[in-house]
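One chain of protein is taken out of this complex; the other chains stay put.
Let's turn to chain A:
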Amino acid sequence: MPTLFDKVWDAHVVTEVPGGNQVLYIDKHLIHEVTSPQAFNGLRERGIPILRRDRIVATADHNVPTKDQDKPIAEPLSRKQVNMLTSNCEEFGVELYGLGHPYQGIVHVIGPELGITRPGITMVCGDSHTSTHGAFGAIAFGIGTSQVEQVMATQCVLMSKPKSMRITVDGDLQPGVTAKDLILYVISQLGTGGGTGHFVEYAGTAIKGLSMEGRMTICNMSIEMGARGGLIAPDETTFEYIRGREFAPEGEEWEAAVEYWRTLPSDPDARFDTEYTFRGEDIPPMITYGTNPGMGMGIKETIPTKSEIHGDATLKKAMEYMGLELGNQMEGMPIDYVFIGSCTNSRVEDLRLAAALVKGKQIHENITGIVVPGSQQVAKQAIAEGLDRVFTDAGFEFRGAGCSACLGMNEDKIPAGRYCVSTSNRNFEGRQGPGARTILASPLTAAAAAVAGKLVDVRELI
C-alpha cells in the first residue's frame, strides 16, 4: 500500500511534532559556496558544531569561472565567496571538492557520479535542483540557508509530509525526443505551479526505459512545476549505475543494500493524492517561448494566444521580454547563442548526444556555442572519448566544469536581447544575464540549432 515516497519518508521520521510537522533525518547534505556562508556564520554565532561531518559533501560550482580554472578567480566577490567555502570547510572539518580537485563539479552531477547518491536515502542541499537525486529513488529536495544551518547543527529538518503525485508516461518516445523533451512537455501541461505541495513519482514504460542520466534530467526539473522533488523507483538500471563508483558500497554491504533497495518501489496498490498520465508518442521535441519553464511547446507549434495556466498579463509581459508575439511559430527563428551544460544536461551522455549531431559539421557563423561539462570527471571522460575535439572542431568552446551560463552568477552570461538555446532548466527573465532571452531545449535540439543558426526540428535531421 505505501508508495516509494512513503517508504523512504517514513524510514527517516525521527519524531512527530504536534500540529503536523515531523523531524526528518537527513542522510546526505550537499553544500556549495552560495547558500552556505550565512549558515556557517549562524553556527559560529550560536557556538554550535556540525553534528555529523561525515554526512556533508562540499563543492564550489555556482561562482566558478569555466575558463582558466587553474588561476585565482578574477571577480573579487566570487573569489571571496569560494575562498570562504574553503576556510569554512577547514574550520568545521567538512570534506571539500573545491576548484582544482578531481571531484569538483556541479553539486548535482558529482553526488551521483561518486556513488554518494543512493536509493532510499534523504538528501538536501541549499539548491532547488537537489530534486535531481530523486532519480535514484531518494528523497532529495532543496532547502533555504536557515535549513542548511539546521541540518548542519542537527542533521534534521522540520517539515510536514508533502502530498504525493504520480506522473505516468507510457509508450515509446519518438526518435530525437529525449528525457528533456519529456519533462518540458509535462511541465507545459501542468504549469510552473502544478506540482506545488507534492513529491512526484515518475512511472511508466517511457520512464523505465530511460538511462540514469535521463532520469536525472526528469527529476531535476520537478521543481520547475513547483514540486518539492521527484522520484523514480530504483531498478537494475539504478544498481548498475551505482555499482563500482568511488563511494558505492562493496561486497556484502553492496548485497545487503541492493536487497533493501529492491523493497523500495511503490506497492502495486499504492494510492497517490494526484495522478496524471501521458503518452510517450505524443511528445515532440520541445522549446520554451516564454519566461518560465511552463511556457513550453512542441517545435512545430505556435505560441498560444490564450492559456488556461498563464494569465493574459503574464503572457503579455513574457512576450515583451522575449521579443516574440503570441500566435507566432518559432521553428526557423534565428538564434545567437547555444549553451550545453547545467545540472540538467551536462553529463557525459548529454555531451555524447550533442557531439553525435555536430560531428563533422560546423556551427553557424552567427552562433556562439559553449559546452560546459558538469564536473571534472565528466570533462575527463569526454576528453577520453574525444568529444571535446568534436565540439571544438565544430566551432564550440569546450570549458571547465561549473554551473556556467545557467544562472548569470559567474562570468558566463548571455548579452541583453540575445536569444540563447540552452539545455539548462530556467528561462526566467535575466536568468542567463540581464536582458538575456532563454529558449530551453534538449541537448539534441540545442546542437541542431547551433549548426543551423536557427531553431529546427531535430526529427528531420536524424
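Assume a residue touches a chain if its C-beta (ideal position, glycine included) is under 8 Å from a C-beta of that chain, and two chains touch if they have at least 3 such contacts; residues count from 1.
Just so it is clear, contacts and distances are computed from a predicted model.
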item	value
Omitted chain (choose from "Acyl-CoA dehydrogenase", "ABC transporter permease", "High-affinity zinc uptake system membrane protein ZnuB" or "3-isopropylmalate dehydratase small subunit") - UniProt protein name	"3-isopropylmalate dehydratase small subunit"
Candidates A:Arg166, A:Arg215 or A:Arg228 - the one touching the absent chain	A:Arg228
Sole contact to the chain not displayed, among A:Ser211, A:Thr314 or A:Thr368	A:Thr314
Residue of A:Phe92, A:Tyr260 or A:Tyr276 in touch with the missing chain, whole complex considered	A:Tyr260
Touching residues (missing chain, whole complex) on chain A	11, 14-15, 17-21, 23, 25, 27-28, 34-35, 37-38, 41-42, 46, 48, 51, 54-55, 62-63, 77-78, 80-81, 84, 118, 120-121, 126-128, 130, 141-147, 149-150, 153-160, 162, 192-193, 196-197, 223, 226, 228, 249, 253, 256-257, 260-261, 292, 294, 310-311, 313-314, 317, 407-409, 416, 426, 428-431, 434-435
